[in-house]
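For this view, one protein chain was removed and the others were kept in their places.
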Amino acid sequence: MNVAVVGYSGSVEREPVLRIAELCINLGKALATNGHTVFCGGRDGVMELVSRGVREAGGTVVGVLPVHESGNEHLSLRIKTPFDNITRSLVLIESSDVIVSVGGEVGTAVEVLMAYARAKPIILLLGSGGWTDRFSEVLIDDKYLDSRRNVAVLKARTVEETIRIIGDIGRQVK
Amino acid sequence: MNVAVVGYSGSVEREPVLRIAELCINLGKALATNGHTVFCGGRDGVMELVSRGVREAGGTVVGVLPVHESGNEHLSLRIKTPFDNITRSLVLIESSDVIVSVGGEVGTAVEVLMAYARAKPIILLLGSGGWTDRFSEVLIDDKYLDSRRNVAVLKARTVEETIRIIGDIGRQVK
Amino acid sequence: MNVAVVGYSGSVEREPVLRIAELCINLGKALATNGHTVFCGGRDGVMELVSRGVREAGGTVVGVLPVHESGNEHLSLRIKTPFDNITRSLVLIESSDVIVSVGGEVGTAVEVLMAYARAKPIILLLGSGGWTDRFSEVLIDDKYLDSRRNVAVLKARTVEETIRIIGDIGRQVK
Partner (left out) sequence: MNVAVVGYSGSVEREPVLRIAELCINLGKALATNGHTVFCGGRDGVMELVSRGVREAGGTVVGVLPVHESGNEHLSLRIKTPFDNITRSLVLIESSDVIVSVGGEVGTAVEVLMAYARAKPIILLLGSGGWTDRFSEVLIDDKYLDSRRNVAVLKARTVEETIRIIGDIGRQVK
């Protein structure tokens, strides 16, 4: 499956990314090991750490970049766009079958809502901070991001649980 | 000023729009009377009612439309785009100086977050339901939509308070 | 009708715009006088001169702007976008019923081809230079921009002929 990972940008050596660095690298490795193609925004922060994990595990990681960005060093393929951060996220989300959300500021929140608007499965990696945890507090019936109930938003507490949920989604699609 | 009103789509004769119909018409009238140019998504629901109010008060209301939509009957000007609902919202938000949020599902949430990402002033019309009220519950320090603190999100309880806040913003800009 | 005018950008005091300055101002005036709403890219060059003509004749001229541009001083309404020059042209063309091409470099050529792809009527103002004249030389059967024959490309030699053709198109649409 094509799995997008969205989350905090920013330096990997500073908070709020530093605290979840190992989680992100492990997530990248686990996605690659389980045969998924990883999509991300191609920049720094969570994107860079997940890309690093995928590369170290020998997988494929595609970065969908905004204008004037060349992307982190771990990317297998760079999709360049003439767009700003939010506009380019339309391509990132459309290209993915499942979205995993890790921490994140307002850009991440937009990506999660874009995915929900398209009825794409979303997994919130709980405890990673930012909008990932904030969304988990405002879900309608503990599942939905609005009253249209497009698609159930799922929650995972660990990388292993995330991988298992993605596997379940893959089997349902087939 | 150019004021965007974002909110629920859907039939104006059914909930959740019906309950706030008068509020929306009055908001449109008040914006027009106070000399603002109103921008909206040009479709039904809150957009249609606000457009009606603006037209009845003799003002200008611009609809930024997604592909294949011709817009509600009250629009002064139709900006047509080849884009889907979310992509066209990029143009709506970019063209506006202030954003007023009234109820709203996931599309409205994306518009509010796009505005915040651009550091544009946002006014949540409290009690109108949906993401407008949901955002008011998850604000950081009761003001911000993420930890970058781009711009303070403001709250209004009535149309009059909304107009007064927009006036204040206009004076600060000058 | 909503009439887009596309053409050269650049200083209005230098060639190749200077030579066609009066033509552009007169085109703007004539479009306004005949009740059309004029759309343009909102910047300098042909856009600025046409906007000036519209304003002097008391008409409405809408500028669809790329990111970071505030537009020329003659615009009635500014539609701001977060897009580059070419991406924003998608909105300009989609919003217009007829496109008039005056001179123009590669950006103008893209706008004419976008219009043709949407089967929107195009009028080439002959003798204005650039891609306007270049297209007139490569038309298939002196009419079409590709072998799909989406829509006939029309030619005018003067502002008066342009206005007359737009009037004919308006009557056919009704």
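To keep things simple, chains are lettered A, B and C as they appear, and every chain counts its residues starting from 1.
Here is the rule we go by: a contact is a pair of C-beta atoms (placed from the backbone, for glycine too) under 8 Å apart; a residue touches a chain by one contact, two chains touch by 3 or more.
Note that the coordinates shown come from a computational prediction; the quantities given were computed from them, not determined experimentally.
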Looking at the whole complex, which visible chains does the left-out chain touch? A, B, C
Sort through C:Met1, C:Ala21 or C:Ala117 and give me the one touching the missing partner chain. C:Ala117
Residue of A:Leu77, A:Ala119 or A:Val173 touching the missing chain in the full complex: A:Leu77
Of A:Val3, A:Ala32, A:Val62 or A:Leu154, the residue that touches the missing chain is A:Val62
On chain B, residues whose C-beta touches the chain left out of the figure: 67, 82-84, 86-87
Note that chain A touches the absent chain at residues 37, 62, 64, 67, 77-83, 90-91, 94-95, 118
Across the whole complex, list the residues on chain C that are touched by the chain not included here. 16, 85-87, 90, 105-107, 109-110, 113-114, 116-117, 130-131, 134, 137-138, 145-148, 150
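Rule of thumb we're sticking to: only the chains that are shown with their structure count from here on.
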If you check the contacts of chain A and chain B, which chains show up for both? C
Under the over-half criterion for shared residue numbers, do copies chain A and chain C use the same patch or different patches to meet? same
At what distance in angstrom does the C-alpha mean of chain B lie from that of chain A? 29
Roughly how many whole angstrom separate the Cα centroids of chain B and chain C? 31
Cα centroid separation between chain A and chain C, in whole Å? 43
Within chain A, the set of residues that touch 2 or more other chains is 86-87
